[in-house]
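Only one protein chain is missing; all other protein chains are in place.
For chain A:
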Amino acid sequence: MSAARVGVVTFPGTLDDQDAARAVRHAGGEAVPLWHADPDLKGVDAVFLPGGFSYGDYLRCGAISRFAPLMEELIPAARAGLPVLGTCNGFQILCEAHLLPGALMRNAGLHYICRDQGIRVENTATPWTSDFTEGQEIVLPIKHGEGRYVADEATLAALEANGQVVFRYAGGNPNGSLNDIAGIRNEAGNVVGLMPHPEHAVEDLTGAPSTDGRGFFTSILKKLVNT
């Protein structure tokens, strides 16, 4: 049986692609590099949009990336059910591409923050979170200057009502996100975006003092192997 193939997208200015690919390989998957100008998705089974400052975050975080050639393939594929995970800048791109509702604004404290953050898993009905238990508290690093999640009241109410809030900050809200939201999913559940970085919390030796990020990668690989 061949390993499940997870595409890792690199835009100009993407930074965490190497880490994301390593995390996929650690969990037993095959990481397939996808370049922003590629015309197709190389037949991958899932896509990881890593963090960074794609296109320098010029104009607005993620605002230019959503128009990259690869996104023309990715957006319809995601709407058709392809599992997609966006972390940090990847989350911002998913919002700009309207695959997820709402937006990420400048942190309430106005500073970039890098710290190990408590996160509560609120929803496990996604291909990226099935290995967690609901209410489980995990530790993942955050590192962003624009991670304050906002959405209008109706959208927020719908997210809460539909169980689309997947992660909430625990032990202090670092950036002023509404409802302490750290990550959300689309209605179908295949597209998940979050500000924290699971790919920096998969090894004992390096990164955050936690390996809680492994759950994302084991979740998706189990899902891909079983379907």
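One rule holds in what follows: a contact is a pair of C-beta atoms (placed from the backbone, for glycine too) under 8 Å apart; a residue touches a chain by one contact, two chains touch by 3 or more; residues count from 1.
Quick note on the criterion: contacts and distances are computed from a predicted model.
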Name of the absent chain as recorded in UniProt (options "Putative cytochrome c, soxX protein", "NADH-quinone oxidoreductase subunit D", "ABC transporter permease" or "Phosphoribosylformylglycinamidine synthase subunit PurL"): "Phosphoribosylformylglycinamidine synthase subunit PurL"
Omitted-chain contact residue, chosen from A:Y55, A:W128 or A:Y149: A:Y55
Touching residue (missing chain; options A:R5, A:R22 or A:R79): A:R22
Positions on chain A where the hidden chain makes contact: 12-13, 15-16, 18-19, 22-23, 52-53, 55-58, 111-115, 141, 143, 145, 197, 199-200, 203, 205-208
